[in-house]
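Before any comments, here is the structure.
The complex appears here without one of its protein chains, the remainder shown in place.
And now, chain A:
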Amino acid sequence: MDKEYDNVIRLRETNQLKCLYTIIRNKNTPREDFVFYSDRIIRLLVEEGLNQLPIESNIIETPLNVTYEGSKFKGKICGVSIIRAGESMEQGLRDCCRSVRLGKILIQRDEETATPKLFYVKLPSDISERYVLLLDPLLATGGSAAMAVNVLLENGVKEDKIIFLNVLASPEGIKVFKDNYPKIRIITGMVDECLNDQKYVVPGVGDFGDRYYSI
């Protein structure tokens, strides 16, 4: 993966991070470890996502009664998860922003047409004024994520205020976003090689939602 994508922000590729990915990629990793180490990666993604938010000057007084010029976040945020796998990332966001508002979108593949279909949307009412951290651990074809983005745009969210967090992304999915939503920032831990015939990311982590919730 030498190709650089200017809409993608990747986590720093340390040996520690590679070690975390080795654990979650391994098909022999038991579910409790998969959940634990995925959560660690998700936490890093959330923190990187929050780094993308703009700040402004904030002058405060310290306990020693000295003024100090610090910073505070400018603008409000919320999270929107794509059910079911995206919900695995909600806790990571809550761990960093305790009372963050969370919207949910359910998109499922229609068995007859093989295209994604929107089933359910519940979003904070003032979402159009907020930065949105869109949560989905895997960016594969980008089909359902694109549909979720359309829902957000229809609700008045500005494209450049959407930050899309995922654990693993495919070059194909990234290209879909670059072509259609160039202002959306994608934050991902790793970009894999490609998609296979079954539209799985290669080498991937398998079905993230299944491994996190039910296998």
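Just so we're on the same page, a residue touches a chain if its C-beta (ideal position, glycine included) is under 8 Å from a C-beta of that chain, and two chains touch if they have at least 3 such contacts; residues count from 1.
Note that contacts and distances are computed from a predicted model.
Of the candidates "Protein SDA1", "Uridine kinase", "Vacuolar protein sorting-associated protein 35" or "ER membrane protein complex subunit 3", the chain left out of this view carries the UniProt protein name "Uridine kinase".
If you put the missing chain back, the residues of chain A touching it would be 14-16, 18-19, 22, 25-28, 36, 40, 43-44, 47, 50-55, 58, 60-66, 68, 70-73, 96, 98, 196, 200, 202-207, 211.
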